[in-house]
Structures are given as C-alpha cells and as structure tokens.
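A single protein chain has been omitted from the complex, and every remaining protein chain is retained in its original position.
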Amino acid sequence: MSRHVPIRLGMVGGGAGAMIGNVHRIASRLDGQFELVAGALSSDPDRAAASAADAGIARSFTDFEEMARAEAGRDDGIQAVSVCTPNHLHFPVARAFLAQGIHVICDKPMTATLEEAQELAAIARSSNAMFVLTHNYSAYPMIRQARSMIARGDLGALRLVQVEYAQDWLTEDSDSKQASWRGDPAKAGAGGAIGDIGTHAFQLARFATGLRPERLAADLSSFVPGRRLDDNAHILMRYADGAKGMLWASQVAPGTENGLKLRVYGDKGGLEWQHEAPETLWFTPFGQPTQKLRRGGPGTVAGHSRVPPGHPEGYLEGFANLYSEAAEAIRTGRIPDTLPGIDDGLEGLHFIDACVRSNAADAAWVEVMA
Amino acid sequence: MSRHVPIRLGMVGGGAGAMIGNVHRIASRLDGQFELVAGALSSDPDRAAASAADAGIARSFTDFEEMARAEAGRDDGIQAVSVCTPNHLHFPVARAFLAQGIHVICDKPMTATLEEAQELAAIARSSNAMFVLTHNYSAYPMIRQARSMIARGDLGALRLVQVEYAQDWLTEDSDSKQASWRGDPAKAGAGGAIGDIGTHAFQLARFATGLRPERLAADLSSFVPGRRLDDNAHILMRYADGAKGMLWASQVAPGTENGLKLRVYGDKGGLEWQHEAPETLWFTPFGQPTQKLRRGGPGTVAGHSRVPPGHPEGYLEGFANLYSEAAEAIRTGRIPDTLPGIDDGLEGLHFIDACVRSNAADAAWVEVMA
Amino acid sequence: MSRHVPIRLGMVGGGAGAMIGNVHRIASRLDGQFELVAGALSSDPDRAAASAADAGIARSFTDFEEMARAEAGRDDGIQAVSVCTPNHLHFPVARAFLAQGIHVICDKPMTATLEEAQELAAIARSSNAMFVLTHNYSAYPMIRQARSMIARGDLGALRLVQVEYAQDWLTEDSDSKQASWRGDPAKAGAGGAIGDIGTHAFQLARFATGLRPERLAADLSSFVPGRRLDDNAHILMRYADGAKGMLWASQVAPGTENGLKLRVYGDKGGLEWQHEAPETLWFTPFGQPTQKLRRGGPGTVAGHSRVPPGHPEGYLEGFANLYSEAAEAIRTGRIPDTLPGIDDGLEGLHFIDACVRSNAADAAWVEVMA
Partner (left out) sequence: MSRHVPIRLGMVGGGAGAMIGNVHRIASRLDGQFELVAGALSSDPDRAAASAADAGIARSFTDFEEMARAEAGRDDGIQAVSVCTPNHLHFPVARAFLAQGIHVICDKPMTATLEEAQELAAIARSSNAMFVLTHNYSAYPMIRQARSMIARGDLGALRLVQVEYAQDWLTEDSDSKQASWRGDPAKAGAGGAIGDIGTHAFQLARFATGLRPERLAADLSSFVPGRRLDDNAHILMRYADGAKGMLWASQVAPGTENGLKLRVYGDKGGLEWQHEAPETLWFTPFGQPTQKLRRGGPGTVAGHSRVPPGHPEGYLEGFANLYSEAAEAIRTGRIPDTLPGIDDGLEGLHFIDACVRSNAADAAWVEVMA
C-alpha cells in the first residue's frame, strides 16, 4: 500500500468542545497519512451532524455500532477508527470495531475497568485488526532518545525512577464538560487522577526504562469536597531487579499546567526530562558534566523529527508520531515496539486497580499485576 | 465559501530534501484548511515527479509559468500557491501566479533585490489576489500577546527594542543544499544572515512593537573564509519617537540553534520572549514582580491555541496559524492586520538594502527606507 | 551588649579537610558578629594544632571536655561553641558545653540516636545557655518569604507538600573522609541519607509550612553494595489537618548536586523553590499568572538581605543568617521563632527513627513522634 494514499479514518466521540477529539484530528492530519471520512462524534443527532460538518467529515453516525457495521460493509469504508469518548465507552466501541476487522486507535485509559481490559485484550489478540493506545507522551523524540540510551546501558543498572504528572485545573470544583465525566466513576472508571494522568506517568516510566513494575503502595486523596474520585496520588513503586521509584499524580497543584516529568538514575548516570520543555533531555554520565541533548541535535539518534533542532516541536507533533507509526503499521502489518497497544492498556488498568487496592488497605504494598 | 471545504493549494519549490517546503506542507494541512493538489517542486523533471508523488500531489509540473497558466484554466485549479523556492525565484514565481489571480503565500525574504520588491509591490497592489509573506515567528500566540499588550500601553512609551537571532549551522564552511544557495548572491540576494534570519528579527520587532524603524548602522561580517555573504550582523537601530535598539543576527554562534529573542522595554514595563521556549512571555510592570504569562493561561488574550496551556505548541503550529489566517482571508476577503504581506516584504528588502549600504560606509547611519 | 563587639566563639570538630567546619567559620565571620578564639578541631594533637593555626584560632585543645572547662573558667572565655563533628559526638560535646553555660550552635542531625536527642532536650531546657541547630536551608530569605506567605494564608488551606533532596556524590563506593563517617552507623547514627539530608528536607517542609507531621511510610534503600546505611529514601508523609506529601532523599542520583526542592500547594495557590536557584520563589495564586518573586524584590517581605536583588546570595549567606540570628539572640536573650533549636533537633531524630521503624515493617505507616 502506497504511503501516498491516505488511510481512511473514522472517529467515535470527539464532538464539538471536546479537547482530545480535536487533538486526534490534528495529529491524524499532520503528516498527511490519514483522511477522516466517517464519524459518530456524538450520540445526540444534531450535535453529531454539526460536529461532523465542522470537522469536514463526510459520513456522520449517531450510533457507533451502526457505524462499525456500515463502514465494514463499504468498499471505501474506514480502515481505522479513533476512539475519543469518555473512558467507559472505550471498551464497547473498541470491541465493535475490532469485531469488524477495523483497526482501533484508542485514547487512554484503555477501559473503565480491569475486567473490561482483560476481555478487550482477549478480543484484540484474536483479531486481525490492530489496537493502538495513544500514550502520546512516550512518542516525544527525546523520550525515544531516553529509551534508546537506557536500553544500550548509558545509565548502567537502573536504581531510581522518579516520575510525576501535576496539573492544577481541578483545584476547585468544576462543572466543565471536561471535568464532569472525569469525576464520575460511571464514566471514568475507578481512577480519577490516577486514570487520567497517572496512567500516562506509569506508562512513560515503563516505556523509557523497560522496567517491569512489581509492587506499589498508593495513598490516594480527594481533596475537593464532594469529589468522588482521587485528585491526587502519592505512590511508592518497586520495579524488577531492585529498582525503586515514586510516582506523583495530581490535579490540584496550583501553578502546574501539564507537568509531566521523568527522572531516571542508574549506577552509571542519570537522565531528566520535562514535558513542558520536551525538546531537551539532560544526561549526566556520572562524574562528567551534564549534557543538554536536543531533538535532532548532536549525540541523538535519528527519527521522529520534522524540523531542525531549535524549531520547537510539541504535543501535537508527539501525538502525530503515534498516528504516523500507526499508519506505517497499518500499511506494512509490522507493529513497531514503540507503538503502545493492548498490553500497555492492560498494564494501565492493572496500575489503576493496584492503586485502588493499595489505597483501600491504607497504602499497603500490593502486587501491580495481581 | 464554507470553511469545511479545503482550499485548493499549489506549491512551487520545496522538493525532496528541502526543509521549508515540508514545513509549508505540514502547516497547510494542520488545521485542515488546505488541500495540496498541484506542484512544481523542482525544475528537474524526475525530481519534480518523485517529490510530488512523495507529497501526494496529484498534478506535477516542472515549469511554474506553465503551472500558473494551467491551474488558472481549470475549474478545480488551485486557489493559492505556496512559494518555497530559493529567494531569487520568489519574484518571478509570485508575479506569475498573481498575474493569474491566484493567491500567493511566499517565504521570506520577499525577493532577492529591493527593485524586485518594489515591482512586486506594485503588481500585488493592482491584483485581486492576495500576497501573504510567511513571517511565521510573528504568528506565535505569545508574540500576538506581546503585540496586544504593547498596543494597549502595558509598557508605556517604548524606549528599547533588543532583538537577536543566533544560529550556529554555518560556523564552518558547508556544501549542504541548504547552505549553498543561501551563500550564493545570485540566489540569495544581497543578504546572507541578514536576509535569511535578520529579516525575521527585524519583522518580529516591528510586528510586536509597531515602531517604525528610521535609521540603522550595520556592521556585517563574513567570518568563514570564502563566504561571499554576511554570516553575522551587528546592527544599531533607531525607531520613531526616540526608541532605540540593537539587532544581532548570526549563523556562526556555536551552541545556539534557532535563537530568536525579543526584549522590549518602555517607561512602564518590560517584556521578554525567546523562540526556543515560545509558550512563555515574561512581563514586568515596573516595580512589581515579573509575571510568567503562558499561552492560553491566565492574563492572556484568547486566540491561536489548539491545546490547553502546558501542552507545548511550537514552530509548526505557529506556521499553521499563518496558513489558517490566510485561509480565513481567502474565504472572507478580509485580510487581518496580523497577517504579514507585501508591505512587510518591502520593508524587509529595505532593511537588507540599508544594512548593505551602511556596512559599505563602515557602519554609518543610513535611512532604512531611503 | 553592643552589637559592635564580636561574640567570642569556639569550635569543636571542623579540622583541616572538613567541609562543614569551614562553612561554620565563614558563616560566623560574614557579618562580623563572632570572633573565633578557641577550638578543639581534632582529637589528633598535631592535626588539632595545625588546623587551629590555619584557622587563626588562638587557643587550641584536643579534648572538648577540657576545652569546655577551661573556657568556662576564663573571663575572656568563649560565649558560644560551634559543634562540627561527626554526628555521634554532637551529644557529648553539646552536653559538655551546655553544662558550662556556654551557648551551643550545633550541626544536624542533633544527635546520633533518639535517646540522646531526648536527653539533650532535657538538658537544654534546664540550661541557661541556648541551643541552636544549623538547619541552614530554612534561613534562605525566600524560604522565610514562603513561610510568611503560607502563614498569612496566601495558599489557603494546605493540601500537598512535595519535598526532595537529591545528591549524587555517593553513587559509587567512596572512601573519602566525608563519605566514610557518614556510612558508619557508629558515627552517623541510624540514618544515612535520611540523617544527612533527609532531616534537612523534613525540617524545611516543617519550617515553611508550619504543618505538624503525623505519620510516614518509608522505603529505604542501600543501593551501593556493602553500604550499611540508607543511600536513598522514598517516603510518604501525612501531616495534620489532612495535608499529605512526599519526601525523597537520595545520594545516588547522578547529575544532581545539592538538589533540595520544596513545593507546597493549597486550595488557593502554590509555591515552588529550588535550592540551586535560591533567590527565586515562584508563586501562583490559583487562576492568575505565576509570579517570580526575588529576594529583596517587589512583593517580598524585608529582612535577611545584604545586597540588592540580582546580586546572587547563596549557601554561605543563608548559613550566616543563622549565625547572625544566633548572635542577636545571644545579645538580647530573645530567641526568634525562625531560629532552629532543640525542638527541631528532636523532631529530626523522631523523623529518622520513624523512617527506620517504618522501613523495618516494609514501609508501613508509623507515627512520626511515637
């Protein structure tokens, strides 16, 4: 399949006003690898139609089941679908499209419950269609750089993984659309901050280091009165081979915006990366000066850059990296190991589940994959 | 004209290996407002064809004159063309398309010579088609924010404008494609660093402050042996109403990447912005704490954001802002005053010309618009 | 007592090659409030004499007990003594001088064991002499600023306290003098990193926020083979009134130097401070732009500055702030509540003890003051 013919893409969720739907649309378009042709952007017929028109989508549906069937029946039907709904719909939507052999590109967390995640994993493994999970932060070029450096031993044996993701937008009670479904267990699942951003931090550490998380102890809080899910999580981590870490996820830290930060230390060196300055990776070989590694600059591996160093790339470009890798995978049938998928989704739900179990036992240690 | 039907776009120049051509393609695609359907990406037939195929362009030409005529003759011909050639072709290409009533989106500097710029200005003013100059840095949201704040008087009466643009990629002699035409007066025009990046710095200061540059004194250097155009420029500026400034443009400053920086000071406050961290604008009302203003964050004006604060937007998003403004202008016929055009291009050539005249007189003061 | 006559100071420990002894000497001298006239800088007679001569100390001793008696017997004997020995000697030295009515300025942790701390507390409370503990980080002007702002409610009700202190100098096994006693439980006490730097982080959070620590869960590690004390500590904290926090102390994080960092978040705002840029305090009133508060600059309270903003003050100046406050207290008999003393020392030992107890129970929650 020529890379010059865009892949036909559909979308479920992501109607007008949804932040992440627009992100998926831009990311899919950025490298010219996808063409968005069908969508069920809302279950409300008027809103679905208006949103589709606004997004320039030719075929608009209100029911994702119907969309899956209809698209599967067309010669020019969609080849892949982006799932941009609230969490509780990820499972039925993904299931419906996988059942029709349509590739799924799904937002995280993969499902609302661990049971759904396990069921979806079974479905995905028996499907010919691919399942891609948009853990976009792991697609930043300098995170890829970190992963390569750690894998080749630049840090030596790993000891410490400090990861955090701090936001402030839920510092006060909010009735915004974004906030309301995230605060509703029926739509978000068992995790508040741990599901929404904790899973990103968890996956980022996992992706960059390759370390298997074994046990955790989680102290969850809901600081805002009336909030039913956690808005802050303090977590101790124990990884395979004796590495340890901390994970902090918060949505009530005033002055932070989208403060994802990863620091990894081994017996030969250390790395630091911050999302809000994503083009730089700080590398210290122990006993030598700290090096400022820059996307596309000296000392970095090639790949995933569109413009030279010093021309900032950011969030949308990182997201687009996943879409372009997905396109390549769809065209070639070969899934790169840097593309998050069903196993990452399953691990994410195990993480949420473990946090909730640990917290219920007053932050006792629990197995992550129990 | 509905904003949901993409504008048909052509491209001249920007064949495989060209940095800026790919930037224009991504920027045009990012917001879904353009569809690239025709191109003369190279004068070499094989390279033109291969580049067009690679970019998914349906109609490929090798001659831009022919392309202009052919497209103008089709019902579904292009409505606008992106000019991504070396500088010396900007003039004939823009002229050809304007003559056919096709809107032109042109890279900077506008032309290779001041005479061409003046002629193009005359052509553009009598044309029904629009001329847009991609001074992309002025489309960063926080530069727009700076412009708004200065215009409403947050800094008081302006006194100082310190602007610089430092790169290091020409520290040594280079025979890369990018370097070679930029170093050739026949293709680049009279300016080396002043044309390639000095015009950006000049326009950025002009755009943000609104100050009219009156006189300058320029000390140009060609540090690398054999280089025929300047690779460093040290310039003193005098603006209207007594404001003064410095402008430094260099391509031989090791350790800098794309170091565009603007600082503006008035009698009531100061602003600082750096391209490599473009989402932040530092604002100090005199006698009060410095404020960190962030794209989309508290204290900023709305507009030009795709994702919430803390999700980095960068170079491509800034470039895309110009394309989206151009799309809006094409659809509505109303050209916003933030969209650089023929006057900005003409000023840029006056700037280059003034630098060369001043330098020839050992950095004597000259009128910018003489 | 005139502030223009220096206070006569002695020193125990801090012989040639000791880092902290020299720091105490400079800090005592910086504001001209002390004159160092006697010392027992080493138990080795030759080294004691040479170190005293090198430091310009008139009366040199090898035995601190003898020094305490002799100085107490002179009309011009020392009025205060600095204790700069390894931890295990803090207790007997402090006891000896307090018994003679000589003020004690002691390095942290206060003692090697909790039992000693409790005994010293009893002694100090019944003594006429003062006991000052050099928790120098809490004497940085911008930490004092943070304390004031929190106390007056700028952050609202506190929710989160994230504190860390990361170093890399013990990444590999070391036989330096500095490293060897710190790694020996007989000299350092029960804490490695938690005693050496964890107590600083603990006290800094306590000092700035005023929050009482109630429970903690500590996961301690000794990553370097053969090391007998912890070189990394991951700690969850629970404070009074529902505030929670994390505390990370590490001496095996390559690329960090003296990375003490404090972040505090309440329901109305947040503060961030980093030791390696100690002159800046970042303050975000929720929903407003982040402010960059600078020592001595707009929006800050007066006090503890020697030079105007922008002239960096650092570690030695912070340390000197404690000495100058101690001098003022000695002269006036009034002990300011910003001067750390016996209660802070006792809390520090409770912290170490709690960490060890929690760690022994696999990071179970324990009472801090049990």
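Letters A, B and C name the chains as they come in the text, with residue numbers starting at 1 for each one.
Note that in this section a contact is a pair of C-beta atoms (placed from the backbone, for glycine too) under 8 Å apart; a residue touches a chain by one contact, two chains touch by 3 or more.
None of the values given here were measured: they were computed from a predicted structure.
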item	value
In the full complex, displayed partners of the excluded chain	A, B, C
Residue among A:Ser43, A:Thr290 or A:Ser305 that touches the chain left out of view	A:Thr290
Given C:Asp107, C:Asp196, C:Asp231 or C:Glu317, the one touching the chain that is not displayed	C:Glu317
Selected from B:Ser43, B:Gln118, B:Ser148 or B:Gln162 as touching the chain missing from the view	B:Gln162
Of B:Ala179, B:Leu236, B:Ile335 or B:Met369, the residue in touch with the unshown chain	B:Leu236
Hidden partner chain, residues of chain C it touches	4-6, 19, 22-23, 25-26, 29-32, 53-56, 167, 169, 256-259, 275-279, 294, 297, 306-317
Residue numbers in chain B that touch the chain omitted from display	155, 159-160, 162, 168, 171-172, 217, 219, 221, 223, 232, 234, 236, 238, 242, 244-246, 248, 250, 252-256, 263, 265-272, 282-286, 290, 362-365
Residues from chain A at the interface with the omitted partner, ascending	282-283, 287-294, 297-299
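Just so it is clear, only the chains that are shown with their structure count from here on.
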item	value
Contact-graph distance - origin chain B, target chain C	1
Proportion of interface numbers common to chain A and chain B (over half same, under half different)	same
Centrality ranking, top chain (CA atoms only)	A
Degree value of the rotation bringing chain A onto chain C, based on Cα positions, nearest 5	180
Chain B and chain C, separation of their C-alpha mean positions in angstrom	55
Chain A: positions in contact with at least two other chains	256
